[in-house]
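The complex appears here without one of its protein chains, the remainder shown in place.
Letters are used for the chains, namely A, B and C, taken in the order the chains are written, and counting of residues starts over at 1 for each.
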Amino acid sequence: MALDKPYKDVPGTIIFDAEQSRLGYWLNQFCTSLMKAENRARFLADERAYLDEWAMTEEQKQAVMARDLNRCMALGGNIYFLARIGATDGKSFQQMAGSMTGMSEEEYRNMMLAGGRSVEGNRYIGEDGDAQPHRQPQGAGSKKEGN
Amino acid sequence: MALDKPYKDVPGTIIFDAEQSRLGYWLNQFCTSLMKAENRARFLADERAYLDEWAMTEEQKQAVMARDLNRCMALGGNIYFLARIGATDGKSFQQMAGSMTGMSEEEYRNMMLAGGRSVEGNRYIGEDGDAQPHRQPQGAGSKKEGN
Amino acid sequence: MARITASVYTSHVPAIGVAMDLHKTQEDYWQPLFAGYDFSKQWMKDNKPDVIFLVYNDHATAFSLDMIPTFAIGTAAQYKPADEGWGARPVPVVKGHPQLASHIAQSVIQQDFDLTIVNKMDVDHGLTVPLSLMCGELDPVKDAWPCPVIPFAVNVVQYPVPSGQRCFALGQAIRKAVESFDEDINVHIWGTGGMSHQLQGARAGLINREWDNNWLDLMINDPVACAKVPHIDYVREAGSEGIELVMWLIARGAMADVNNGERSGPLPQVTHRFYHVPASNTAVGHAILENKE
Partner (left out) sequence: MARITASVYTSHVPAIGVAMDLHKTQEDYWQPLFAGYDFSKQWMKDNKPDVIFLVYNDHATAFSLDMIPTFAIGTAAQYKPADEGWGARPVPVVKGHPQLASHIAQSVIQQDFDLTIVNKMDVDHGLTVPLSLMCGELDPVKDAWPCPVIPFAVNVVQYPVPSGQRCFALGQAIRKAVESFDEDINVHIWGTGGMSHQLQGARAGLINREWDNNWLDLMINDPVACAKVPHIDYVREAGSEGIELVMWLIARGAMADVNNGERSGPLPQVTHRFYHVPASNTAVGHAILENKE
């Protein structure tokens, strides 16, 4: 496609455009189904069986079961749809957003209280800010994976 | 409202605008419900009971039961929605349209075969064409009501 | 680069679909109408497009009063023929073209048209009757439509419907969008609905043969002027449902001789033109225009 996509060079950021939307259609439809209490209960009772009712890819199903939101987004999920999974688990938006960074809940909350993540070094891929690919995961996540 | 409505001076014609749409919301929603076979059956089995499930005015319900499509339109119905009533009765669009003129099915069909209704005298209310208010109903309808 | 090579215009009267589905096309009433499409069916075979961008209106089928989009583009993989109350038409499922449709949606929204993107919808006679007229009778299971279709639904049910000028400008934006698609594919754009008809009230059955043909002349030869015809003229001269004709201006605006809102260069070739009265309540108009180098 010849359409301009200037947003491809922002680190740690996937823009939900028509292409992502096509990729993630059934994943997001599955998420929407969780807006009904009876579906939330059915999903929690047997995640695999519930996921198998949807025309999702195996990769998408695995990402949901692992609650790997970064992976879900790469596979076409959109955060407002994925939030229905968090709601099903009783998680807040702050817990969900934090989970994508590798930081612990407390670390992420403290970062926000201190004024949030700086934009310096995080505008373009290739700079050296804390959101750049070579510096993931952050916080507690980096220690766990580092050893 | 100060918006221009230049279409108010066309004889025998109700334009389905926002105002009509507001008036006819539940009437048209009722019609949409007839797109399901089980609802058509329930409606035909007991029209009054089925209509009472909808927040329609008594006048709208009477107009539906009388199959008075002109009345239904004046009360906010739109022809594409009202067509679901015709479909429920096994009627075609030609039968429905003809029924609004007072002509018999054959008279209306013959008018169409002869090239349709002329626009002459039917552009503005106050002219003398066959669609003008003072010349209703037309065809067989005029004879019945005339005696 | 993708390109639009031709535009097709046709009425989409539901009774035509019924006549085909019940194999009545050779009856006296219907034979003269279908004869007007014999050329077109052969032309479709000889000039098979890769994708059809099909402009039509939904007739309170997919869209109730709950949600009324002015312009809706289908980006789904397929669309089922709708049950409009008489049972679904026995015609093949309509395959979409999600990639080109999404591309057009993106481009056209960035040109300031406020589209609604639709991923789930059944398509009614407004879309399937033109396909049947141009492709002939097909078995719903064994056959398939000749190519993918992108449904583009215009609100002409609840006023205000978009103006002729808005539709004409939209056609230009769609052409730009198609021409920025990287694949080398051949796209046809169809405008459907009309011609003169009125389905309501004491004026039901109105047909204005002279106005229809003058409008068709204007649409072909001076689309800039045609786009300026106000709604009220359609209603007064061509009946309340004659307003569907504004959709033809979307297809006309996408032809190669329209640039920056003006005509320039040679007119498209008029490959075919046909007019007939009646089909049920309606006058039937039809034309095929081709961009020729």
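One rule holds in what follows: a contact is a pair of C-beta atoms (placed from the backbone, for glycine too) under 8 Å apart; a residue touches a chain by one contact, two chains touch by 3 or more.
Since this is a predicted model, take the numbers as computed values, not measurements.
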Considering the entire complex, write down the shown chains that touch the omitted one.
A, B, C
What residue numbers in subunit C mark contact with the hidden partner chain?
65-72, 106, 109-110, 112-120, 158-160, 162-163, 165-166
Where subunit A meets the chain that is not shown, the residues are 6-7, 10-18, 21, 25, 28-29, 31-32, 34-35, 40, 69-70, 73, 78-81, 83-84, 86-88, 92-94, 96-98, 100-102, 108, 111-113, 115-119, 122-124, 130-133, 135-138
Tell me which stretches of subunit B touch the chain missing from the display.
1-3, 17-19, 21-22, 25
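Operating definition for what follows: only the chains that are shown with their structure count from here on.
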What graph shape do the protein chains here make by touch: line, ring, star, complete or other?
line
Subunit B to subunit C: how many Å between their CA centres?
26
Round to the nearest whole Å and give the separation of the Cα centres of subunit A and subunit C.
41
Averaging only over C-alpha atoms, locate the centres of subunit A and subunit B and give their separation in whole Å.
53
Touching two or more other chains in subunit C are residues none
